[in-house]
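Take a look at the structure below.
Every protein chain of the complex appears in place save one, which is left out.
Up next, subunit A:
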């Protein structure tokens, strides 16, 4: 981290100080700004009321004319949205601020810093004597702040590792949470009972409230886990284990919470209630998943028809998911599991249907919302800590903290012994340690505690204090130390390298192989069912839920196109290399073009002779003028329509064109001439939908043009007989062309030679930029003719 800022040179360091000062000033102003309106809000309310009455009374008597108010301050009118916006702004500015401080983000996880900020803000508000906005104790938390985070997690959940480890995850989530709840609750009750010298209050604590407390505090919190684990980059297996556990234990928590809350009043729980609890658990979890899956399928089905209204595609994803959450909450099912199921189910189909821009939109909106939500949650946690009624009891709190740790460790170790009998890849001690250590509690526990009613639970304040302490302990102590511990124990980190096409091919091959071997053994194992599901998916489901041609596209092709597109974009972004052969996505390979590598050792067969400067300039001129014309043809912008993406509409024609180009290329290749290869993948919608590394709009055509790699056309000398054949070949090919897709009207003379190369390059460049911007569909066809006429 220091090295990065250091590279900015001394001016950078000098700049950062006033920047920081400015930031702090802004923060203080904001804080004051948020406090004052709160103050202003509460006091003049009554005053205003009285004034209105007075005025009314007066008005009835006198009808006096008052001066027309030119400038008026009416805060009450906009109060609520204004305050919400202020809080969100505060949260975001805080996030900015942290990353400006040089070394802090590396040591302290963001969640700790945010809680600290929340404490400060809470303190300020308290000093100003105002009421803290009640966020964590109202439904606002569960209905507004939590869903974005969960949806973000569910939509981008890595399905394969999740499914492979599902058994383990379920064991930890269900059995582990149950164990934690009963262990903590039971032992707390025992401890409270045994101390005779203690103040009486602890003796009052019944077993059921203790168990309720245990169930609230035992659940691992997804928000906290995400916040911390995101920064330590451990390997995928551990990440998915802890994270999956935090998601799936919601069902257990919901059931236990409601069970104990209901029966605390009654005072006893019978065996029948326990039995009902188990059934309720099944209903809650499976019901939640079912609700989520239904909404997911609805969303996928809807997205099939959105080809004409691309603008609102992301909206469907968000709204359906949110409704899944709300519907599940309506029936007291597990909303979190519904949300996860919805996101996971709809994703493969929706992604196949929507445009690449919508995909980017969804991704960034989800990230944005979840980020803001997370920040707000931690800040409010700090604020509520300062505010909330506390009742500190040394025994209770310390015992709680110790029991949480102990029960977690015992639970994880015990369960791993059982789980390892069924796993192929066993969990090592290091893994177990990380899983145990990563079990953090967070805001969900706090909110659940806050929701308890004071009348039924006189010990509510004590509970809240204990919950806060545990949360602080796990987030601060465990959150801060987990990173050095991971380094110390040399736990395997996340592998950053991208998947190569080889891995993809071989993995699929091995899947088929294992399925075959399982069939030979007669064993209906993991692979067998996965294969069956895939077949079912391919045969029936994909046909219903994916529009048009895409339903038949195999996964490998989609993967391959994404890779090629990504590499093409990287290349354009980095400016390409002047001496490298061919630049744009080619059928043959992008491997030729890696700009970061030193010039390839095999230049001879692949390298193409450079063009003269003059030729290069000519090409640039032509391409530039074409692309400018293209831009001028953009239709006027209308908020309700996006210009149609030509690739998605004219797929089949482009495919035919492409095939013709390929056939031509083959003919040319046979004659041992290398031309730049025609661009194939850009035609396919998948290519266009490939995840772009950055915002497409940033790729204006200009920068790409200025750094255009040279076209290198390997030619025999123009006078050789072969060259003449080539030209004839082109002319013949031309006459065969019905449409104007490849107007390689090679003129006579030497200049004609380079034209075909240009034609390709021009087309390719156009296609590439077209993928990135959205010209009108008509722009393509007409432009091609002009540069290539003699």
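Convention: contacts are C-beta pairs under 8 Å (C-beta built on N, C-alpha and C of every residue); 3 or more make two chains touch, one makes a residue touch a chain; residues count from 1.
The criterion applied here is as follows: contacts and distances are computed from a predicted model.
Matching "Vacuolar protein sorting-associated protein 16 homolog", "Integrator complex subunit 9", "3-isopropylmalate dehydratase small subunit 2" or "EF-hand domain-containing protein" against the UniProt entry of the left-out chain gives the name "EF-hand domain-containing protein".
In the complete complex, the residue from A:126, A:528 or A:615 that touches the missing chain is A:528.
Considering A:80, A:270 or A:495, the position touching the chain not shown turns out to be A:495 (whole complex). Among the residues A:279, A:368, A:406 or A:505, only A:505 touches the chain that is left out of the figure. In the full complex, subunit A makes contact with the omitted chain through residues 164, 422, 424-426, 495, 497, 500-503, 505-510, 512-523, 525-528, 531, 535, 552-554, 556-557, 560, 563-564, 587-591, 602, 659, 662, 680-681.
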